[in-house]
Structure formats: structure tokens, C-alpha cells
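Okay, so here's the structure we're looking at.
Just one protein chain is left out here, and the rest sit where they should.
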Amino acid sequence: MRFDEAYSGNVFIKSHPNYEESEAVIYGMPMDWTVSYRPGSRFGPARIREVSIGLEEYSAYLDRELDEVKYYDAGDIPLPFGNPQRSIDMIEEYIDQLLADDKYPLGMGGEHLVSWPVMKAMYKKYPDLAIIHMDAHTDLRDEYEGEPLSHSTPIKKIADLIGPKNVYSFGIRSGMKEEFQWAKEVGMHISKFDVLEPLKEVLPTLAGRPVYITIDIDVLDPAHAPGTGTVDAGGITSKELLASIHEIAKSDIRVVGSDLVEVAPIYDNSEQTANTASKILREMILGWVQKKG
Amino acid sequence: MRFDEAYSGNVFIKSHPNYEESEAVIYGMPMDWTVSYRPGSRFGPARIREVSIGLEEYSAYLDRELDEVKYYDAGDIPLPFGNPQRSIDMIEEYIDQLLADDKYPLGMGGEHLVSWPVMKAMYKKYPDLAIIHMDAHTDLRDEYEGEPLSHSTPIKKIADLIGPKNVYSFGIRSGMKEEFQWAKEVGMHISKFDVLEPLKEVLPTLAGRPVYITIDIDVLDPAHAPGTGTVDAGGITSKELLASIHEIAKSDIRVVGSDLVEVAPIYDNSEQTANTASKILREMILGWVQKKG
Amino acid sequence: MRFDEAYSGNVFIKSHPNYEESEAVIYGMPMDWTVSYRPGSRFGPARIREVSIGLEEYSAYLDRELDEVKYYDAGDIPLPFGNPQRSIDMIEEYIDQLLADDKYPLGMGGEHLVSWPVMKAMYKKYPDLAIIHMDAHTDLRDEYEGEPLSHSTPIKKIADLIGPKNVYSFGIRSGMKEEFQWAKEVGMHISKFDVLEPLKEVLPTLAGRPVYITIDIDVLDPAHAPGTGTVDAGGITSKELLASIHEIAKSDIRVVGSDLVEVAPIYDNSEQTANTASKILREMILGWVQKKG
Amino acid sequence: MRFDEAYSGNVFIKSHPNYEESEAVIYGMPMDWTVSYRPGSRFGPARIREVSIGLEEYSAYLDRELDEVKYYDAGDIPLPFGNPQRSIDMIEEYIDQLLADDKYPLGMGGEHLVSWPVMKAMYKKYPDLAIIHMDAHTDLRDEYEGEPLSHSTPIKKIADLIGPKNVYSFGIRSGMKEEFQWAKEVGMHISKFDVLEPLKEVLPTLAGRPVYITIDIDVLDPAHAPGTGTVDAGGITSKELLASIHEIAKSDIRVVGSDLVEVAPIYDNSEQTANTASKILREMILGWVQKKG
Amino acid sequence: MRFDEAYSGNVFIKSHPNYEESEAVIYGMPMDWTVSYRPGSRFGPARIREVSIGLEEYSAYLDRELDEVKYYDAGDIPLPFGNPQRSIDMIEEYIDQLLADDKYPLGMGGEHLVSWPVMKAMYKKYPDLAIIHMDAHTDLRDEYEGEPLSHSTPIKKIADLIGPKNVYSFGIRSGMKEEFQWAKEVGMHISKFDVLEPLKEVLPTLAGRPVYITIDIDVLDPAHAPGTGTVDAGGITSKELLASIHEIAKSDIRVVGSDLVEVAPIYDNSEQTANTASKILREMILGWVQKKG
Partner (left out) sequence: MRFDEAYSGNVFIKSHPNYEESEAVIYGMPMDWTVSYRPGSRFGPARIREVSIGLEEYSAYLDRELDEVKYYDAGDIPLPFGNPQRSIDMIEEYIDQLLADDKYPLGMGGEHLVSWPVMKAMYKKYPDLAIIHMDAHTDLRDEYEGEPLSHSTPIKKIADLIGPKNVYSFGIRSGMKEEFQWAKEVGMHISKFDVLEPLKEVLPTLAGRPVYITIDIDVLDPAHAPGTGTVDAGGITSKELLASIHEIAKSDIRVVGSDLVEVAPIYDNSEQTANTASKILREMILGWVQKKG
């Protein structure tokens, strides 16, 4: 179950060497070929792993250590360059397998389109699935300049599949007028600009339900995540994002999987974005993996 | 046979092709020869246009689309390198023409000295003009090391011309002691450190008056705008700046022109500063242009 | 009221405003979705145009000025992100049109796969077409990890179409063993490591023939072109590349079209790669366009 | 007392030319050889001095000018590369001399280990010394991979020397579980995540006591200080750090010395970190030097 | 024999998974604590491995493929930060083991001091050892500012041990007058400025002898290797360095081990230095490993 060393064979800090014994599986989805603006997120997973060596193994927020969770780092799925359809199929197939093995999927993008096949696979296992989506962008397009497979479409696709009322977006500050209107009409939840406060209201309504959580790193203000394809001013701080993760950790929802996407290292010489992403991953591991229920 | 400007728009996104039919005119003032520290803002306007292709055309803040306003992008005024006096004269002459044609001037710097001839031209048309000025620096010097034409002097010049009581500065956190003292003595308004809250108090007092608004990008904290000549810690967030723009949009003042200056792309490899500037420009267009009265 | 494009030319310097009257047409092919390593060449054409403002209009090598050639800059072909097949089709269709209008095609990549549809279209018009190819890499793969549309395949595709004996590669220093063996077996010309000297031998044998010339910027040593997807040490200098262009200019071959690909600006903060590319383009214009015969 | 110009002989803006007449002494400690992650803080002091030229001499926060305090810039202590023990000894010896001459020590790191010999020397002079420590990290390790001299240990060393109840840490968000537990058991003060509010509670309890203050620049969020060895998301803003400095300035404690460490310029092309550090130093000078009592 | 994943657990492309079966062993020596100028070479080995994924497995120079040699990548030796003596001891001990197991040592620095313990260990096994040294710098100091363990001393140490007449330096363009004088007096070979031509003269004189070859990447001109601690103009091209490696490959000397040091990735955003280093390593593997005799 360990992929070929597509870009870099390193692993996230403290990964468990054994797939079978692990509760969760980390995997990279190094795809960036449908992005409409700046590519480069294919190198996100490798860089996040590389800088994870600088992380403390203990979370002062959750008072837990990485030793308390077993997670396997499977490497990057060897997605075929320039072929979105085959990439998506490979991802879905892989998640199907993870879920059959009862693993918690913990994905790293890659562009946001990679979340679509993951969520699709999740829905096959969890028919009452809800989605929590943190992002600067609605990602509710049907297509982008004629292409239905685009990084601007994953949330629309999952909303169409599981019903828009089961999708909860937070931190949104950009999109087309039509996207916001559609969301309103069909009753999909969109919290504009903020994450933590609206999340506090939504979480109790999802108590007991299986929830998949997808985070686009650009929900953070560019000050906190310059290394991403489409930076968009007016975002939240990393402090608010960390607090949101912890709020979920102490809620009553069941977190059945999650991902973090759109880290593009080349646009950030200081590597703060990759470092922040690796810290977010640590908090996901410590706060969410064992809430699968 | 001319393709759409897919990546390199020489013009700001969605600019109207026709000057005569436009309500507003965007123009660059690529001058940086009097700056005392790091030059490079001459490339600000071109880079802001270039990255504007990444903007959504819809503002989720104002619920408006760029199609609702007609603005023409006139390109950069061909200022003569190293000649501040002739540059200033060219700018003033150009703004005179815009005002004669009843256009809303929407300028991009360049260093802050470029705002001086613009404000001077505005005052000829609007004798009861007030200035709203957002900046880290007072810009109230009479001269800099002997030079009366300096990026440290534009606010002093306009205050001398229209009367210091008609000038309102916000977000100021740096300047000489003498500048603050002078402002205090002559009754010029300076709000230190913050923008949004003091602005809320000032706006009602300006109801109905024609106001020109000049924003130095360094009013933002360096975290939000590293790509500028003189970074200065302790500034406001891009969230606060956007909220301030929206506060003005819903106020009762008449906004008769505005500019955004001091974006220097070379100091920001992530291009977050230019991207943020292009978003600010979009909000100015949607929120201010049709408030000319 | 439209100013001269002082800094941000959306067009290559001195482009002619009129398509019909032009001898040559410049166009960008902003595609980078099949690259196996570092993406970013989609921004190559825009940046090359932007920095062309810094070029002298006169070539001290050829003693000619840009005014002596009429070329139109058509902008970037709006290729659909992540869809190689449709992108290739759009390019071929566009080149068909250019050739029908008897224009000299002068393309800017983008990844090297974009040259494939161009060469295909050229061959329809010139059945005795030969190809001169300058590159660090053979680009003779049949597919890359299962994908027949890949930046590693364009030279193989054209060799299959027009016959490998009509393809002449120079400066090659990387490839698979099988690629070199295939070339040897089928009689395709490959000059390893150097360009100028072997070119001097080949050119007389091509006298009078229509030749399309494709240059991958990575034929240059990384010292001379760090801003490209796959840097490869041991390349030629920009001096040798310029001399090779001039050698062709004074030869007896007919140059019927050309391109320059794989400039990826993000990997080169100094922008030397884009500047060098714009100078190469100038020399192509002055030295080659009127050799169409 | 002027050191050899180890990396750069420039001085902090407005430094007094004469050691004897000065109240405070600025000195660099360009050591980074024990860091476990990214080195480069050896160049911090030189770069902070270099960019200090961009500072205003007046603080709009404290309403004071640099002319009101006399401080001498002694340059960088010529620490022997790769020899932590000798480096530490040299620093201690130097501080002993400064204290004998009744100077206020104002140090610039270098890695955080440099604060250890300074604090040790302070304790010899002030037996009732307390430490205020602002940092992202606990720095309470006994050793790092077998090395007792490490940038992860200075606070543990001083706590062992002066008693952990005399050490007050603020802004801490990373460390080993054992470090937090030890602090709790021995009664050392640790405020997690925040600085300003907990500081307001602690300061009155230290009234009249001599306090040495050590600030690791990484107490700031990476958005505000990307140029440091170990960036760690979730930190405070530069606004909060400035406010904390001012809170101390108006408190009743005696500030007997201070330092600012871990600025590593190479990771921050925008130079915002060095600029912010130079502003922090200015506020330390204006707010703290004359509080020595 | 696989080290802990000190910075990154990735491996050089096509490494053999099994130590016992391998002819050669690649290992990193991530030490940079004695450098007198810019640190950062500790990250060299990890980055060289990371970018090796972009290499072709075939050498068009040597007409060989990586499959023809078995080499194991042992990762980075976990050297203790800031402790040169213990680091050196660990390296020597490790090389002793490699030689006892009859492996070809292929090291990656780190600073140049790491070559000292390697050469020392080699000499224990090969009493008639000669050294070929390619570098911009003499590295013949006895100590640096009092420290005998310094990156400026390794060649002096080995010359003292094995006799200066057995040391051959090439490409040297910087050093102290005393170093050049000493070399001359004791009969050590120094070829200034060039590598290939003088090497051609020296190689026949070493026929049949066991030779260890140490290459400091700064023997290359900064144009070809900007990512190193001490750049020094006037160096050789990567073309000349490759040719020198190939000259050795076809000579009659026995190459018993080699290293490549001083790659410091942070100073080279284009990553050309790490890419060039990985290509050099490939040529070392293909050209030298099986010449051990």
C-alpha cells in the first residue's frame, strides 16, 4: 500500500511503519493540472512532509502527543500528469480501499479538485455524510471555461451528489454571483468571511453525524499562507483556523476523514505555508482521527 | 484575430474599451524617483493589472459585479525618469483633463508624491474638498534632505493648499515629532494606529462633502503588504482595510476620486501585495465610483 | 487618450497593430499541464512580453531594427486548463489559419508539447518540411507514465509523421537510453551537448528546404536559463545560442516558422530567463522571418 | 570596546559614538551553530542595523525620540564559529564588563542560546532577578540529542539557576509534553498563546523587581516574522507585541536588560522581519532603558 | 545501517533497497556549524535527493544506466548540532564500517570539514592513498580564528596526515598567501583556476593508485552554483566539471571513494545548484564506483 516515491519518498513525522496497524492513512494527491491560475500544488505534500521534521510531537492545544495515534504515510498517489479524469478515478479507487480497510483518510493536495473523488468515496460508505468546507472560494462552478473537471467545481459536485443542505462552507469571500445565489436557493450553508463563530453554531446541529472536512489553505489570509495558487486578502488568521480545528475536536460530530489542499511551496520562500500546513495536519491527527466513531 | 487577454492583461480586469462611455478612468503613475528608501513602486500599476486576472468579478462584500460600473484603463502615464517636477506637471495636466471630462479618477502609484498633483487638480474643481488619507506615515514633511519634492511631503502640500482641517489621516504610526506637533497645532485630524473605528466617527461629519481618498498600501501591516518601499510593523489587517472601504461605501460622503499607491512588487515574491491591491481596487470601483454625486 | 504601454506591454515590443499587414504573428501557448516536473511555463509568454520593453529595438549582431519587420502579437491562445487534447486541437486549428493567411508563425510556450500541433500544421503546408530542434532533452518518448500526450513526446510524434531523417536535434544531453538508440537506428540526427559547430555542418545539407525551428530554453545551461521546468547542467551559453540563431540567419535554408518554449518565470527571481527569451525572440524576428522564401 | 567588524560594521540608527557616555550598549551575538533546524540568525544583528536607517527616530507610541537616550552600538561579538562553549564564555565575560560599567545591555541574537550567558551574568549582579520570556517555544529542554548546549535549553538553564518561580514565559505554543509538565510542577509561569493580557496580570506582581526580558522573534506569528529559524503558526501580531512592550514601559518593574533573538534574514526576502525587529529595538530603547532604576 | 530520518527520509533516485547487496553507499553529512560565512549546507543532502527525481536514469555522456550499479542510500548521519568534534568522530566511525564492509563511500555535505574524517578513514585502509580535490578555496588553514575544527582546514589536515605530495588540488582561486606558499614549499600540487587541462596531466601519474576525490561545489563559477556558502567568481563551468569527471572515469586511477560538499539550497531559489549536484552524483556513480579495483 506504499506508493512509488513520486516526488519525494519522505514521510510525515512519527508516521507508523505499518499500514495494517494504523488507524489513519496520510496520502498525497499531487495534481495541479486543472488550476486556472498559478500551478505548483503538486509539490505541496512532499514539502509538508519535509518540514514536518520541525514540528513538536506534542500539541500544547490538545495536550496530546503524536504517539497516541497510529497513522501510516502512504506517499503520493502516482497521478498521471495532465489527465484529470484518470487522476480522479485513481483517487476514488484508492479511498475505496482505505475505507474498506476501515482507515481514516487524511489527504494532502494538490488542487482542490482532488477532494471530489474522496468525498464521493466517503458518501458510498456514509450515506448520511455531511461536508464541512473551509475555503476562500465557493468552488461551486459547474465548469470552468468549458471544463467540468476544474479546481473550481468540487463543492458543486459533492453538493449535487449528497444534497446541498448537507454541505457547510465557511470563510468564503470569493465566488461568482451565480454561485452564491444558487447556494441560497438550494439551502446550502455558506458562512462568509469568518469560520470560528459560525462553526460554533453549526456544529451542534451535526452532532452524531459522519462529517468529512476539507480545508483549502487559502481560507487563511495571504499573510498566513502566501504559498498557494490563488491568494485572496481578507482571510482568517492561523490562530482562528487552529481554534476552529479544536472546536471541532471537542464537538459531538463524527469526523470520518479530512484533507488539506492547495499548498504551493514555490510561492513562499519562507516556507511558512508548508510549516503551517504541517502543524494543521498534526492537530487534525490529534484532534480528529479518533472521533471517527 | 486578437485573443482574449488570458494571462497578461495590460488592462485591469473587465475594463471598458471606450473612454467616452466610462464613468471612471484607471491610470498608473509609475514614478519612484524621490523615495528615500527602497524604490520599485514604478512597477506597481503593471503588476496590479497583471494579477487582476485572478480576481472574481463579483464582490461578496458589496453584492455587486464589475459589469455594473464602466471604467476605462488608460495605461501608465509616461512619466520622465528622474524628473519629479515634470512628472508632477504631467499628472496634474492629465487629471485636469479627466475632471473636465467628468470622469472619476482612480489612480495607481508609484510613490506617494504622485497623489499631490492629483489632489491639487481635484481642489480646482471641488473648492470644498476634503481628503481621507490612510497610511503608516504622516507624509507631512516640508522637504526631505533639502528636496521639497519627496514622497514624504504630499499630505503637507495638500494640507497647506486646502487647509489642514480638511485633511483626515488614519492608521498613522510613523513620522517625525514635528509632524505630529504641527498637525495638532493646526487642527489636522490624525488617527493613530487604527482606521475603521475612528473612520466611523469622522464619516458623518463629512456627509455630503466631496472627498478624495488616498491609500498608501503600507497602512497595512507588513504581514499583509510586504511588497512596499517602507514596511512598518503594527499596521492594520487587510480585513480592516476592506471593512473601512465598505464603511465609506455606505456613508453619506461623496467620493470624487481615489488612489492606491506604493505597491512595489519586487519585495514580495508571493505577489500577495499586488493581489491584495487589485482586490482593493475592485472594491473601490464597486463601492465608490458611483458615489461621486 | 490611451497612453503608450510604458511598463506593461501586453504585446511584444514594436508589434504591428494590424494582423492583415503583418508578415509574422506572435502568439502564446500557455499550457503546462502535462509536465512531469515543475509547472509554471503557462506564464512564460506574458512575462516575455512584459520584459520585452527593456529590449533595444536594434540588433547589433544583425545590424537590423525591429521596424524592418512587420509582426502582429495575437496574445495567448485561451487553452483549456487541464485538457491537453483540446489544447492541441485549438493550437493546430490556429496555425492552420495563420498558414492559410501566409503568416510566419512565431510561437511562445508553454511546455514543449505545444510544438507538436504547430509542426503538424506546418507539415500539411510543407510536405518537404525539416525540423531543427535545440533542447537539453530528446523528447522522443512515446508516452510518459501511460500518457501519450506529454511534454516528453513532441519530437517523437513529429519524427513519426515526417520521417525521423527529417529531424535534426542539437544540444541534447538527457534522455532515456531507448530514445538515443531509436534515433540511431532510424537515422535521426542527434548532436549531443553542442549546437553551433554541428549546426554549421548540417545547415548546408538543408539548403533551400523549408525548416521549422523549435527551441526549448533549457538547451541553455541553467546558469543562463534558471527559469525553466527541468534545469540540466552542462548546457550551452546564451552566446552560443545567439551565434546559432545568426548562423541560421545567414544560411540558405528557408525558415518557415519557429517557437521558443519552456520559460517558467517563477523559478527565476532575477528574470534573466524571460529577458534572454525576449532577446532570442528579437533575433528570430530580425534574422528568420523574412527567410520564409 | 568596539569589536572588529565581524559581518558588517554598520551601527543601529542614532547610536552614540562614545561608550563611556552611553546608558545602554547594543551588541550582536552572531551565533547559530546549535540550532536544530534552519540556521542563519548569525546575520540577524547586521541586517537589523542595516535596515534601521529606514526607522523614524520618533515613537508615536511613546512620544519620545531616540535623542533622549544615549546608546552605544558595540558591533558584533566575534564569536568562534562552531564552538558553543567558548562563545558562551565570551558573551558572559562581555556582559560582566558592561554591568561593571553600569550599562544597560541590549543584545541581538543569534540563536536563543546566547541569552543564557547574558542572564547568568545579570543574576550575578541582581540576585533577585526575574525573567520575562516571550517566545513560541518553551526552550526548557535539558539537552537536544545529547547536547546540553542547544538553542532549546536557555530557559531551563536560567530557571535552574535563579529558581523557576522567577521565570515568566508568554506566548508559548510549542514544546515537549515533559517541558510543560516540569514547568507546572516547579511553579514556573507559562502563559500559552497570548502575551498582552497575561502580562497585564503578571506585571504588578513584579513591581520594583529587576527584570531581564528576552524576546524570541518567533513569538510573532510567521505572518509577522517569516525570517526566523523555526516558524510556528498561531502566534501573536506585531501590534500585540508592540503593545506588550509599551505595557512594560508604563509598569512599575525595573528593566535591567533585554534582548531580541532568532532573526534570520535569509528566509524573508521582503525584509519585514528585520524591519520589525529594528522597530522593536527602538521601542525597547525608548521604553525600557531608563527604567533600570 | 539506515539512519534516522534526520531531515527528510527520501532517497537518491534508483537507490538499491538493500545495504548488503550494494557496491556503494550514499550518505549525507548535514553539518554546517563551523562555516565562517553563510550556513545552510546541512540541508544540501536532503534537497539533492529530493530533486534527483528529475534526473534521467541514463547518462548520455557515459552511455550507462543507473541500473548497472547497486548503491544504497543510508540517509543522513544524525550529527549533533553545534558539536564539531563529536560530528567528526561519528563520521569517521561510520566510514570505518563502510570500508570494513567493502563499500564505496559516496558522501554528500554539509560543509567541507566533513571530508576530513572520511579521508582519515580512507587512509587507514589505503596507505598509498592520494587525494584529488576540486574547489575554489585552498582549505589549507591550520585553524580559523582560533578553531582548529573549521571548514577552512580539511585539506591541510589530510595533507599533514598522508603527506602533501599526495594531495592534488584543482580549480583553486582563493586562499591566504601563506596557504599557497606552504603548498609550494612542501610540494603539494595546486592547479589554479582550471580543472580539466591540469587534471589530464596529473591523472597518468596516479595510474593504479587508490584515489579519494572530494569536490566542493564552489569549484563551479557562481553562475553555475549560486547555492553555496561562499560564492567566488571566476570558476569553471558545469560543462568543464562534467568533463573532468568523465576524464577521471576513463583514466587508470582507482577511485576508492568520493564526496560532493557545500550545496546550500536556501541561496538558490531556482534550485539549479541542487539539480546540478544530483547530476554530478549520477555521473560519479556511473563513472567511478566500479573503478574501485
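We just call them A, B, C, D and E in the order they show up, numbering each chain from 1.
In the analysis below, a residue touches a chain if its C-beta (ideal position, glycine included) is under 8 Å from a C-beta of that chain, and two chains touch if they have at least 3 such contacts.
Everything numeric here is computed off the predicted structure, so don't read it as measured data.
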In the full complex, displayed partners of the excluded chain: B, C, D, E
Selected from B:Glu23, B:Glu147, B:Asp160 or B:Glu247 as touching the chain missing from the view: B:Glu147
Option from E:Ile77, E:Ala223 or E:Leu286 whose C-beta touches the chain left out: E:Ala223
Residue among E:Arg173, E:His189 or E:Arg282 that touches the chain left out of view: E:Arg173
Listed residues E:Ala100, E:Val186 or E:Ala233, member touching the removed chain: E:Ala233
Positions on chain B where the hidden chain makes contact: 32-36, 38-40, 42-43, 78, 80-84, 86, 144-147, 149-150, 266-267
Touching residues (missing chain, whole complex) on chain D: 5-11, 46, 49-50, 53, 269
Hidden partner interface residues of chain C, rising order: 53-54, 56-58, 60-61, 63, 65, 221, 223-224, 237-239, 242, 269-272, 275-276, 279-280
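Heads up, the rule we're going with is that only the chains that are shown with their structure count from here on.
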Reference chain A; chain at largest CA-centroid distance: E
Chain centre separation (chain D, chain E; CA means) in Å: 39
For chain B paired with chain E, centre-to-centre distance based on mean C-alpha positions, whole Å: 55
Per-residue overlap in chain E, given as positions that touch at least 2 other chains: 53, 269
Inter-chain touch pairs (all): A-B, A-C, A-D, A-E, B-C, B-D, C-E, D-E
